[in-house]
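For this view, one protein chain was removed and the others were kept in their places.
Naming follows writing order (A and B), and every chain is counted from residue 1.
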Amino acid sequence: MNIISISQNVSRLEFALFDKIGGAPLAEGELKNWMNQEIFKSIPEKITLLCGKTLRMKNRAFSADLICIRAPYGGEDFKSPELLTDKSIKKLRKIEHVAPMHIPALIELINLLKDYFRGTPISLVFETSFFTRLPEREYVYAVDPGLAGGIPLRRFGYHGIFHERAFEFSHDKDKGRSRVISICLEPIPEICAVKNGNPLMVTGGATPLEGLPGETTCGDIDPLIILSLSESLGWGPEEINKTLSRKSGIQGLTGKKMNFAGLFSSSDSNAVLAKNLFLYKILLATGSAIAAMGGVDAIVFSGRYHDLGKEIHTYLLSKLDLPVDNCEVLPDNLLRLTAEAGLLSLLKNK
Amino acid sequence: MYRIMKDRNEAMKDEVRDFASELLKISSISQNEKKAAEFICGKMKQLGYDDAFIDNAGNAIGVIRGRTPEAAVILNSHIDTVSPDEEKWTMPPLSGKIEDGKLMGVGASDCKAGLASQIFAGALLKRSLLPMRGPFVVAATVAEENGCSIGLRKFVSDTLPSLGMKAGFAILGEPTGNGLYYGHDGWVEVNIHIEGANPFQVSDTARSINSDLSLVSINRNKFAAMEEMSIGRPVFNDNSGFRAADMCVSKRLRGSESSEEVVSWLNHEVGVLVQNERKVAVEVAVISENQKMYNGSRTIVKRVTNAWQTDPYSPLMQRARQSLSAAECEVRTGKWNLGRLGMGTAGSVFSGEFKIPVIGYGPGTEECAHAPDEFVLLDKIYESVYGTAAIVHGLVGIPVCGWTSDEI
Partner (left out) sequence: MKIIVFNCGSSSLKYRIISMPDEKEIAGGEAQRIGPKTAEPSRIIHRHGDKTETHLVEMRSHAEAMAEVRKLLSTDSSLTPDAFGHRVVHGGGVFSSAALISDESLDQLEKIKHLAPIHNPPAMKIIHACGKEYPGIPSVAVFDTAFHATIPDYASTYCLPYEISEKLKIRKYGFHGTSHQFVAEEAAKMLGKPFGELNAVSCHLGSGGASLCAIVNGKSVDNTMGYSPLQGLIMSTRCGDLDPALTLNLLQHFIGSTADVERLLNTRSGVLGMSGASADIRDIFSLDKRDCGNQRTSLTAEAYLWRIKKYIGSYMAVVKNLDAIIFTDTIGELIPHVRWAVCSDMEYFGLKIDSEKNEHAESLPVDVSQKDSRVKILVVATNEELAIARRTYSLLAGDKR
């Protein structure tokens, strides 16, 4: 069975081919600046070409049996991965204003793939699905609910696929672990408290901008700072957004383009402050997570920088009375988890 | 968001160029805009506007709706051009020719390039897949150069309400060289009519008014409020046996100066001069014309271009500045000079009559407007498409804040 797994980002589209669950991808690739018209049109060919080449080497012909698309935002109506129907598109249209950089592009992508890979089922896997189960007290903001002119004001998380799997991973090893802190180390890291498989607390917000600082994102800030920036610098929301989303976080503090792996190995004094700051934010969120669950049974690190988990865990152990042995690392990559989740939705449907 | 918009704008260039060039090939002298209006309307339909039609005044209207019915942003450019003085042109005025990155033809700068930019700004927002919060309307209006913006007036007073919309802000596509312009002075053309039984007396009175006003205008030039006036030579009406003469006086209106003030001032000046000439009657009035629109309707229009100004620190200007700056466009603010007599924009209709905040942003240049061998730079048009889209998005787009980091 050939499963194409695709992950949607604003400017990068990643894809991989899997032929069985649990294995390594047969082929992997990515398309930068995929929303460029020319590049966009070539997406199906590029995927076919790469997958076909790999399979030919194994003397197998390429045909896609399932396409799984991982998307960052699906709102409240996508509670689990689902097989694409006309209804799915309608549901997406309804929320395109909530995640305006992602949903309209996702719809375009779906239509393109649907046309090209006629008859191949498409499964939509959303990062937010897991967080449709967040308790209301955790997801509300302390503002008038009618404030934003129809934009739903609620918190989600944006690494639900990792968090959900992280809990299962830990719980499968020991059924007694019902309270898990999942620390996902991606370019925008996220911490989630998962109790009995349900999220109780998460650092993400109404958008991925809130929460822990990321490689270029600011994370939590005082709302008044934004107003001060506007008044002092004459900036509008667009310019401020650019600064908070693309020039802040690790990059803002160190003045360099730097990922988390680089940050943890740098001895530059600004990088040391950034790292201490990041560790401190993780400590604060871990404390919140413990309070939310009334304790903790295990900690699981995941995401592309899961290797940093060990060092972070050592730091947390120096501060908190944590279960020393119940620290796990989930090494899986996102495209594989997406393929698994997508396949599950296909099987359920049958 | 801006990267995607820039990309999609780049990919759209040829379409923009071809449309602008085709539009320049269609003659659309005031009151003869029908063919051009139909062409524009067809294009907007093709570009995927939610609605595109020709309204009762003959304007070509394109609508892109937002998710909420809040006040619309109006993108307004006029379809009509002045009638070209062909002798002074070194090429056919309707060539739509492209040479060295220049697009030539009558109305290139004023303001068909602006119109093309506005129409394609809508297309750019659509193609960049950016959902809109509020609606915006492209109004390609008739009878601006000649006809005192009757097309625009009808659009605001009739067409917009019939769409169930009201205007929040307006952007004119008039030539600003892609600067943000917030106003200009005005002009008024006044006729002094002299009538009497004795043709010689009429002639003497006319000449004396002429020389007196010329003197006044020279002297008064020292005072800002009364500067820039031109006095035409008296024209004698031979049908009446030289017993009547007409003289045209044009004057710049500064700031809050109104045409009524000019008329009353002229009345006073002339009155003093003719107070001893009991057999001559003099009448001062703003020149008006009875005009027929291309769709047959008639209207009387006065030859007044009112001065207008939007506060340069108003929310509209601020947001336009901020949006352009975030989009990495040049941000330059200013006002039109109105170097040539009778020039103006419909800004006063928006701001004065309808109290709608208005600014100008268009690719043409003021120097080229109404001039022989009028042209516009193609690069300016492309920039204007992108800049206009950025401003519109800033005003009524769904903000993308929080969603623009490359990866999550």
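Here is the rule we use: contacts are C-beta pairs under 8 Å (C-beta built on N, C-alpha and C of every residue); 3 or more make two chains touch, one makes a residue touch a chain.
All figures in this text were calculated on a predicted structure; none of them were measured in a lab.
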{"item": "Residue in contact with the excluded chain [from A:N59, A:S232 or A:S267]", "value": "A:S232"}
{"item": "Touching the absent chain when the full complex is considered, from A:T286, A:S302 or A:T338", "value": "A:T286"}
{"item": "Given A:R60, A:K247, A:K310 or A:K348, the one touching the chain that is not displayed", "value": "A:K247"}
{"item": "Residues of subunit A (touch criterion as defined above) contacting the omitted chain", "value": "136-138, 140-145, 147-149, 151, 153, 155, 201, 205-207, 209-210, 213, 217-233, 236-238, 240-241, 243-244, 247-253, 255, 270, 273-274, 276-277, 279-280, 283-292, 294-296, 319-321"}
{"item": "Hidden partner interface residues of subunit B, rising order", "value": "315-316, 318-319, 322, 394-395, 399, 401-403"}
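Just so it is clear, only the chains that are shown with their structure count from here on.
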{"item": "Geometric centre distance via CA averages, subunit B-subunit A, whole Å", "value": "50"}
{"item": "Subunit A residues within the subunit B interface of the complex", "value": "9-12, 33, 35-38, 72, 96-97, 99-102, 104-105, 108, 127, 149-150, 158-159, 186-188, 205-210, 214, 216-217, 234-239, 241-242, 245-246"}
{"item": "Of all residues in subunit B, those that touch subunit A in their complex", "value": "1, 3-4, 7-8, 11, 67-68, 127, 129-131, 133, 318-319, 321-323, 325-327, 394, 398-408"}
